[in-house]
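For reference, the structure is listed below as structure tokens.
All protein chains but one are shown in place.
Letters are used for the chains, namely A and B, taken in the order the chains are written, and counting of residues starts over at 1 for each.
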Amino acid sequence: MPKKDIGLGVVSIGFGTWIILYTAAEIKKKSQFWPTVIGWGIVILGALILAMGIFNLIKEKKASAGKTAAKKTDAKEDMRKYLKVAAVVGLLVVFYFVFQYVSYVLATVILIVGTSVLLGYRNWKILIPVAVVMSVVLYLVFWKVFNVHFPAPFY
Amino acid sequence: MKKTLRSVIALALAFMLTFVMGTAMAAFPEKEVTIVVPFKAGGNVDLCCRIIADEMTRILGKQVVVEDREGGGAIIGQTYALGQPADGYTMLALTSSFVTNILSGDTDFGIEDAAAIGQFCFDPEIVVASADSGITNMDEFMAAAKAESLTNSTPGFSTSHHIASLIMTEQFGLTPFSYMHTDGSADQVVQLAGGHAQVGLTTYGGAATLIQEGKIIPLAVCNSERHQALPDVPTMAECGYDFVYGAYRGFAVPAGTPEDVIGILSDALKQAMESEAVIKAFNDSGFPIMYMNAADYQAFLATDYANMEAIYYLLDEE
Partner (left out) sequence: MLQNILAGFAALFTWENILFLVFGTLVGLIIGALPGLTGNMAIALMVPITYTMSATTGLVFLTAIYCSSIFGGSISAILLGIPGTISSFATTLDGYPMAKQGKAGQALGISTISSVFGGLFSAIVLMFLTTVLAEFALKFGPAEYFAVAVLGLSCIASIGGKSIIKGLLSGFIGLFFAVIGQDPQRGTKRFVFDIHLLSGVTLVAALIGIFGVISVLKSAEKKSKETGPIPEVDHVWIGWKMCKKLLPTWLRGSVIGTIIGIIPGAGTNVATFLAYDTENKFNRSKPKFGEGNPKGVAAPEAANNGVTGGSMVPLLALGVPGNATSALFLGALLLKGLTTGPVLFTEHADVAYSLFLAFFFANIVMAPLGLFLLRYMKKILSIPESLLGGIILAFCMTGVFSISSSSFDVLTCIFFGLLGYAFYKFDIPTAPLIVCLVLGSMAESNLQQALVANKGSYSFLWTHPVALIVLLISLVSFFVPIITKMVKTYRKTRHPEVVAASDLAEDTSDEMDDD
């Protein structure tokens, strides 16, 4: 926990500093006040989180002196977790491009099937029809009823 | 592999389709025509377009639909519409924001990228004052506005009301207003009626009730003739000030659209604006009809662009 907070503190300070610097460099003077205040707010809060993280880390170190970290084995499991999350995000990005330039239905089928498989669903006899029917229905409903024009053709 | 194949087929089909359509252009329109409104659904421009689309459907014999693509200060919708094939099937609802957006330097398109179809509405600015301000006529307005900086409520930065105020300041040597840019015309008139701002420029529709209630006082109409809903309110010229400005609305298509297609659409718009249904709906909604054909509208846009270019630095100074 404290290690995470230290990381968060550093990231926040960096982000806030970027806001302040960007504001000073790119935004006209008359509109600088509000973004600068926000930037400083984020820097200060980041510093507080960082300080508390370091404080807690020292406390924890003292308390658990002698004990060795036993959670090393989780690293592999963590990796799998993050890979899956990254894969879902990847599917969304694929959707973003395919639905614009190729086909809405194809994009949606890929998204539904891909996500479900990643989440551990394996019943193909249900999955495929659901994905196909779902995407066709969504297309037709949004197009015909809600008058939404999708950028790519139907098929 | 399959994906590439698919896109190749799609491409080929699209190509064939445009080819087929190109040859059949004589019988325009072959399919539905879309009016792109670069603003929120339910706004004034959207409302006008929906009324006209209904009538144009009847005239053209093909569905005319309205599509709202708001965002980016109307730039998104404008860019989208002007980026469509120049075949007349996509029209842009063109307002004064088209010109100001180009001048802001944020657009990829220029004034030459739009070919006018026609104008259907000109909503003159009305100079108004809050009942609490103590200003009751144009002379008092001018005197007060020269003496000190009045608070001026607008529906947003760089809206036509804001720009009209800037031009007025420049033209008559007023003390620059203290602008309160609210979020839309509803907000604007409430601020005036509540006495939170002293003066403003607005169009009739949004302020009608509050004017009738006496909470907002109309001082003058920025047009060559009086407003039909406000017969007792003088024009600026009658008050001794030469000033005509208003929000204009019309249609345009991407430049390069065949002349005959522009002609068909322009005639259809003219017919629609002369139809009883549209006249009634526009009157009821408080939108003044003012038709202008394609050539006139194109010339009007060019003039407006030149005028705006001359005063655009005022916006930057703000």
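In the analysis below, contacts are C-beta pairs under 8 Å (C-beta built on N, C-alpha and C of every residue); 3 or more make two chains touch, one makes a residue touch a chain.
All figures in this text were calculated on a predicted structure; none of them were measured in a lab.
Engineer: From the listed residues B:M180, B:I264 or B:I311, report the one that touches the chain absent from this view.
Structural biologist: Checking each option in B:M180, B:I264 or B:I311, the one touching the absent chain turns out to be B:M180.
Engineer: Please pick, from B:E112, B:E259 or B:D284, the residue that touches the omitted chain in the full complex.
Structural biologist: For the chain that is not drawn, the touching residue is B:D284.
Engineer: Looking at B:L82, B:A193 or B:L301, which residue reaches the missing chain?
Structural biologist: Selected residue, touching the omitted chain: B:A193.
Engineer: For chain A, which residues touch the unseen chain?
Structural biologist: Chain A touches the chain not shown through residues 4-5, 7-8, 12, 15, 19, 22-23, 27-28, 30-31, 34-35, 38-39, 41-42, 45-46, 48-49, 52, 81, 84-85, 87-89, 91-93, 95-96, 99-100, 108, 111-116, 118-121, 123, 126-127, 130-131, 134-135, 138, 142, 146-151.
Engineer: Residue-wise, where is chain B in contact with the chain that is not depicted?
Structural biologist: Chain B touches the chain not shown through residues 40-43, 46-47, 50-51, 54, 67-73, 75-76, 79, 106, 151, 156-158, 178-184, 186-187, 189-191, 193-197, 205-206, 208-210, 212-213, 215, 280-281, 284-286, 315, 318.
In this text, only the chains that are shown with their structure count from here on.
Engineer: Please give the residue numbers of chain B that touch chain A in the complex, ascending.
Structural biologist: Those residues of chain B that touch chain A are 3, 6-7, 10, 14, 34, 65, 67.
Engineer: Within their complex, state which residues of chain A touch chain B.
Structural biologist: 98, 101-103, 106, 147, 149, 152-153, 155
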